[in-house]
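Note that this complex is displayed minus one protein chain, with the remaining chains in position.
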Amino acid sequence: MSLHLDNINTLIELIDSGNKLALAPDYSGCAMKAVRYLINHKVRDLHLVGVPSIGFQGDMLIGSGCVSTVETAAVTIGEYGLAPRFTDAIKKGAVNIIDGTCPAIHAGLQAAEKGIPYMPVRGIIGSDLLKKREDWIIGNNPFDKEDSPLVMVKAIAPDVTLIHAPLADREGNVWIGVRREMMVMAHASKTTLVTYENLYEGNLLNDTNMAAGTISSLYISALALAKNGAWPVGLFGTYPADDTHLRLYIEMARTEDGFQNYLSQYVLDKEIKE
Amino acid sequence: MSLHLDNINTLIELIDSGNKLALAPDYSGCAMKAVRYLINHKVRDLHLVGVPSIGFQGDMLIGSGCVSTVETAAVTIGEYGLAPRFTDAIKKGAVNIIDGTCPAIHAGLQAAEKGIPYMPVRGIIGSDLLKKREDWIIGNNPFDKEDSPLVMVKAIAPDVTLIHAPLADREGNVWIGVRREMMVMAHASKTTLVTYENLYEGNLLNDTNMAAGTISSLYISALALAKNGAWPVGLFGTYPADDTHLRLYIEMARTEDGFQNYLSQYVLDKEIKE
Amino acid sequence: MNIQFKPEELIISTIADMLEGLSHVAIGASSPIPGSAALLARAKSKGKLRVSMLGSEEHNAFTNGGTELFDCAAQGRIDAFFLGGGQIDGRANINLVGIGEYPRSKARFPGSFGSAYLYFLVPRVILFREEHTPRVLVPKVDFISAPGISAENIYRPGGPYALVTGRCVFIFNKKLGSFFLKSLHPGHTIEEVDEMTGFTYEKPINIPQTPKPSAATIELIRGLVADEVSETYPAFAERVFAN
Partner (left out) sequence: MNIQFKPEELIISTIADMLEGLSHVAIGASSPIPGSAALLARAKSKGKLRVSMLGSEEHNAFTNGGTELFDCAAQGRIDAFFLGGGQIDGRANINLVGIGEYPRSKARFPGSFGSAYLYFLVPRVILFREEHTPRVLVPKVDFISAPGISAENIYRPGGPYALVTGRCVFIFNKKLGSFFLKSLHPGHTIEEVDEMTGFTYEKPINIPQTPKPSAATIELIRGLVADEVSETYPAFAERVFAN
C-alpha cells in the first residue's frame, strides 16, 4: 500500500488541467520543485485556491499560463513587493480573480472537511468582496432573529492539494507541525499530493510527540521525496528563503520577456533532467 | 503572569454552582483529583457537558448531588457496565438529561470556538434526539434548495472546562498531544482549568515537535500540579486505569448507601488533607 | 474434517467476510468482536484494509481529536462501521438511550454516541448484538437513537447493511425497509429464531447455515488477531482466545 512514488514527475501527473488546486502561502509548505514540474507539464486552466493566500508559486503558475482562476485572500510575496505576473494578469484580464478573506477560505475548507454545504462566518457584511461572490450568501441566526445577519460561505472542496512538508514516513504519514491548515486542506481535498524534505525513520504516528503534528496517510494520495523541495521559498523549521534568488525572480518577472527568460533559465526542462 | 496555583483547592474555587462545566471522557484527560475537591466544595447545579461523553467523573458528580443537568452523547464507563449513579438519577428524575450525539457536541463547541451562533451538521434527522432539543433546528442548504434539510446545532460555550493533562510548562502552556478535542474545549470556554501530571522544563511552544500538541497559555485560566491526577481513571500515554479500584467503585456505587460509603472512604475530606 | 470453534469465532469470521474488499473500517468503543472481525479482514486483505479502532494505539491514525472520525465519515473515507443497541427493531431503528417513557427511562442505557450521525454517513453499517431475544429485537424501539431508513430527500449515503446476532445473520433490505434472514449459525434453528425475534422478517424457503470458519481462518483468529486485539481488549482476548 505504498503511496511513495519514485519521482516528482509521476506525482505531478496526478494533477489534471482544469483542477481546483489548493496551495499554501510562502511561510507554510510550498512544493516549489513540484510546481516547476507542473509548469513543464503544461497543465492549463487550473483554479488555484490560496489557503488563505499564495505567493511565489501562484505568481509563477499564473505567469506560465497554467491558471484560469485564482481564489484567494491575497497574492502576496511579502516584503519583496507586488506579485509581478499576477498584477500583470489582472491588468490584462488574463485571469479570473475570486477575491476572498482568510477566515472565509478556512471556513469553506472546514465545511468541506465536515461534509457540510456551508459554514457561517462573522464580519464581511459591507465589504465589496461580498458583491462579487455567488458562493457567499447572507443568512440569519436561526436561534435569535434579533441577531445580526451573517455570511454563509459555501464549502470549498479542492480536487487536489499540493504541499511540501519537512518529514514523511514510509507509511505515507506526513508531519506538518503547527501548520495545521495543511491538514484541513488534505481533509477537504479529493487528492492530496505531498513532496517531503526528509524521510522519517519509523512511523510518525507511533511517536506520541510527532503524532500530534502529523497528517495520517489516510488522507495522502501519493508522495515523493524532494530535497530542497521548497526552494527558493523557505520551509518552516528547516531552511530560510533564498533571498537572493527571490529578488532575482522579482527583477526578471517584472516584464513578460524577463519572466520567460527566468523560466528558460530556472524552470523549463530543468527539473525533468535532475 | 503565572497562571500556576499552589494547590487544587484554589483552582477549584474558580468553579461556581450553576456553571456549565465541560469534561472529557475516561479515555482522554480527566481531572479526577480535582473532581474530588469539587465534590468536597459542595458545588451545586452544575450543567455538565460531556465532550462528547463522560464516565466516572460524571457518575461521581451526579451521585454527589452536584449536577442538575447532563448534556452528553453518553454517560459510559465502558466495559465496567452501566454508570450506576447516573442510571439511578435518571430513574428518579433527579437530573435533567440533554441527550446529544458526538458530532453535534463537537460542532456546538467548534461554533463557540469560531464565535458563530451555530454549525450545520449532517445526519440526525429522524432521530428522537431531535424532538427534545430546542437548540437544534432543521434548516436548509442555501446553495441548493434541492439538497437535503440539515440540522443546525447551536453553539455550546461552557463557563468552565476542567481537564487533566500529561504536561504543562511554567508559562502555563499545556500539552495534550492528539487529544485535540481538549483544545477545542479550551477555545470554546470562558475559563479553562487544568491539572497536570508533570512539569515540562522549558517552553512547550519553543519545541517544534511539542508545540503541535500544545494548548497555548492564552486559553488557560489557571493550572495546578496534580500527581496521579487522573486516578483511578488512566491518563493517555502516562498510566493505565486502576482496574481494581474502578470495579470497587462500580460495586459500591450500585446503591445509594454504598456510594455514600465510597465517598466517605475515598473522597470526603480526603483530598483537602493530602 | 471437523474444526472446533467458539461461537465468537464464528461471528468474527462471519463479520470479517462482510468487510472483504473495503478500504477502511472504523470501530467504536467497547467493540471487541467487531474489532477482531476487522483485524481478521485486514489480515486476509494483506494490509489493504485499514482499521481505525477507538482505544488502540496501533490501529488508530486519527490525530485531529474527537471530531476526526465524524469528519472522516462525512468525507466518504470510512466504508464500514458497527452499531449495537439496547433495542433494535424490524425497521433497523436502534435505541441506545433507554426503555420506557423518555427521559425518565426505567432502564437507561449510556446514550446515542455518534450513532445518529454515522448511521447516515457510513455506507455499510453492520448492527451487532450477541444477545438475540425478544427483549432486544423488538417490534418497535422505545426511543429512536438513529433511524434505519430515511425519507428520500434526506442526505444518506449510509445505513444498515446487516444484523449479526448470536443466533443468525440478517441482511437489511433498504427498499423494503426490513430484514431478511440470511443464515442460521450452526446449532440454531428457525423455530428458535422465530421465537426469539420480536420483529417480523423475510426468510428464504431453505435457510442456509452460516459458513463455518476454515482452519486457516481459525488459525489466523487465534494467532494474529488474538494478539492484535489484546492490545485494546486484553480481558476479551484472554477469555476467548486463551486455550
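The chains carry the letters A, B and C, assigned in the order they are written, with residues numbered from 1 in each.
By our rule, contacts are C-beta pairs under 8 Å (C-beta built on N, C-alpha and C of every residue); 3 or more make two chains touch, one makes a residue touch a chain.
This structure is a prediction, so every number in the text was calculated from the model and none was measured.
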item: Shown chains that the omitted chain touches within the full complex; value: A, B
item: Sole residue of A:His4, A:His41, A:Arg180 or A:His245 that reaches the chain not shown, by the stated touch rule; value: A:Arg180
item: Option touching the unshown chain, where A:Asn19, A:Gln57 or A:Thr72 are the choices; value: A:Thr72
item: Omitted-chain contact residue, chosen from A:Ile8, A:Leu48 or A:Ala83; value: A:Ala83
item: Contact residue for the chain not shown (choose from A:Ala111, A:Ile124 or A:Leu263); value: A:Ile124
item: Residues belonging to chain B that touch the chain removed from view; value: 1, 113-116, 173, 183, 187, 205-206, 211-219
item: Contact footprint on chain A, counting only the chain that is left out; value: 27-28, 51-53, 72-76, 78-79, 82-83, 86-87, 90-93, 96-97, 99-104, 106, 110, 121-129, 132, 147-150, 178-184
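What we mean here is this: only the chains that are shown with their structure count from here on.
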item: Centre-to-centre distance between chain C and chain A (centres being mean Cα positions), rounded to whole Å; value: 40
item: CA centroid of chain B to CA centroid of chain C, Å; value: 29
item: Residues of chain B engaged with two or more neighbouring chains; value: 121-122, 147, 150, 178, 180
item: Where chain C touches two or more other chains, by residue; value: 62-64, 67, 70, 74, 121
